[in-house]
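I have a structure I would like to understand better, so I am pasting it below and will then ask my questions one at a time.
Only one protein chain is missing; all other protein chains are in place.
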Amino acid sequence: MSGTVFGLLGAALVGIGLFGMLVRAQPLMRIVCFNLLGSGVFLVFGAVARRGAGAGFAADPVPQAIILTGLVVAFAATTLAVALVLRLADDEDEAPR
Amino acid sequence: MSMLADAFTLVAVLAGIGFFAAGTAGLLRFPDTASRLHALTKADHLGLGLVVLGLLPQAGSLADSLRLLAIWALVLFAGAAAGPMLATLTRRTGPEA
Partner (left out) sequence: MTVWLALDLLLAAGSLALAFGVVRARRVFTAIALFIAHGLLLTLAWVRLDAVDVALTEGAIGAGLSGVLLLAARHRLARVGAGRVAEAPGRAVTIAIGLGCAAVTAALGYAVLALPDPAPSLAAEVAASLAATELGNPVTGVLMVFRGLDTLLEAAVLVLAVIGVWSLAPDRAWRGAPGAPWTVVEDGPLALLARLLPPVGIVVAVHILWVGADAPGGKFQAGAILAAMGLLAWLAGLARVPPTASRPMRATVAAGPALFIAVGLAGLMFQGAFLAYPEGLVKPVILLVEFVLTASVAAALALLVLGPPSADARP
């Protein structure tokens, strides 16, 4: 049951994050909404992991490991995106058009 | 004996929840940042302390009880640092919403 509830939550978060990413104009808001989108995707995967319980494990360990990897890689992508946003803002600041 | 422990847990956790509710009410209803900080740090930390106290009989071992107490101590540290910082910031920039 937890799997279904949080899987549906993940689907909702994907929609909300996607909407925020496309509609909000500030770059940092877009990055925050991208992280929301990512957390929704991970939750859907987590629901799959929960449903794959068996052999004495409460949740399938392989999707869990993949979600862990995804979390760290998404964080690395976020830091790169934030650094790009800051550098673009610095350049705009130095060379006003 | 275990029924006594369970009753103690129930009473302590309910009291803790009461304090949390009081802290939240203060957060929502107090007029300015300083009094909200007061409600959050005092009431919430006492509430957490009561919850931890209530969970101590349910902890399996001494190590688990010490971990619970360590969690409460860490939250107190964080609040003790964050509270004055927020208060200084408020005094500098004026009480805003």
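Just so it is clear, A and B label the chains in written order, and each chain counts residues from 1 on its own.
Note that in this section a contact is a pair of C-beta atoms (placed from the backbone, for glycine too) under 8 Å apart; a residue touches a chain by one contact, two chains touch by 3 or more.
Since we're looking at a predicted model, the values are computed, not measured.
Mapped onto subunit B, the interface with the missing chain covers residues 74, 77-78, 80-85, 88.
Taking the whole complex into account, subunit A touches the unshown chain at residues 1-20, 22-29, 31-33, 35-36, 39, 42-44, 46-62, 64-69, 71-73, 75-80, 82-93.
Going forward, only the chains that are shown with their structure count from here on.
Subunit A and subunit B have Cα centroids separated by 30 Å.
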